[in-house]
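Just one protein chain is left out here, and the rest sit where they should.
So, chain A:
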Amino acid sequence: MIELHNVAYSYGGGELFNDISLKLAPGSFHFLTGPSGVGKSTFLKLCYMELAATSGQVRVFGADASQMTRDDIARNRRRIGVVHQDCKFLDHLPLAANVALPLTVAGRDASAEAANLTELLNWVGLSQHTDALPPQLSGGERQRAALARAVIMSPDVILADEPTGNVDWEMSQRLLSLLVELNRMGKTIMVATHDLALIRAAKAQVGARVLRIQNQSVQLAGADL
């Protein structure tokens, strides 16, 4: 799905990653952890091509990201669902239209998939809020809406950046079970989080691997978690 070969990333302030090699196999469930500011979000951005590696190669669905045109990137993003830490929506459109947005921009007829949309909103527990505008939603509702938007295209990969950052424990459990369910449907999942309790809870449900960002590199954490 997504492969990194000797990837380095540096910005004005210095080097963030150095020589990372990693392969996200289809159907795998990964956690990405590490202290805040260590580069979890940046790592995910490399994966969904918002940032380009300074050196090395990022391959997404078998193609070299640095060789892709902007339109290629757009098309590949339709196969990657992203849940952001601070979920951004189109604030002037109701929730249902926001969740269906990936369909709309892909040129697919959202009304033809209305049944899917209803089912999806039920699944994330937002069927009562289809006409609400995003600013009217609570943090947890926004996180779930973002997850619904990330999966409506039935993507192969779901990347979630601190999806439980703004919600209480109970809600984070619900979000986690949604992600686990998606993984069981065969989706490749990567969740960046610093919440170790969440990771422990997940390990009880699914064979998740934990990646830790340390010393500008990504290492597979031991079974001690």
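Just so we're on the same page, a residue touches a chain if its C-beta (ideal position, glycine included) is under 8 Å from a C-beta of that chain, and two chains touch if they have at least 3 such contacts; residues count from 1.
By definition in this document, contacts and distances are computed from a predicted model.
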Considering the UniProt annotation of the chain absent from this complex, which name among "ABC transporter permease", "Oxidase", "Tryptophan synthase alpha chain" or "Cell division protein FtsX" applies?
-> "Cell division protein FtsX"
From A:Arg77, A:Arg142 or A:Lys187, residue that would touch the chain that is not displayed | A:Arg77
Filtering A:Met1, A:Leu32 or A:Leu51 for touch with the omitted chain leaves A:Leu51
Omitted-chain contact residue, chosen from A:Lys23, A:Lys88 or A:Arg200 | A:Lys88
Which of these touches the unseen chain: A:Thr104, A:Asn122 or A:Gln219?
-> A:Thr104
Interface with the undisplayed chain - residues on chain A = 48-52, 70-71, 73-78, 82, 84, 88-93, 97, 101-102, 104-107, 110, 149, 153
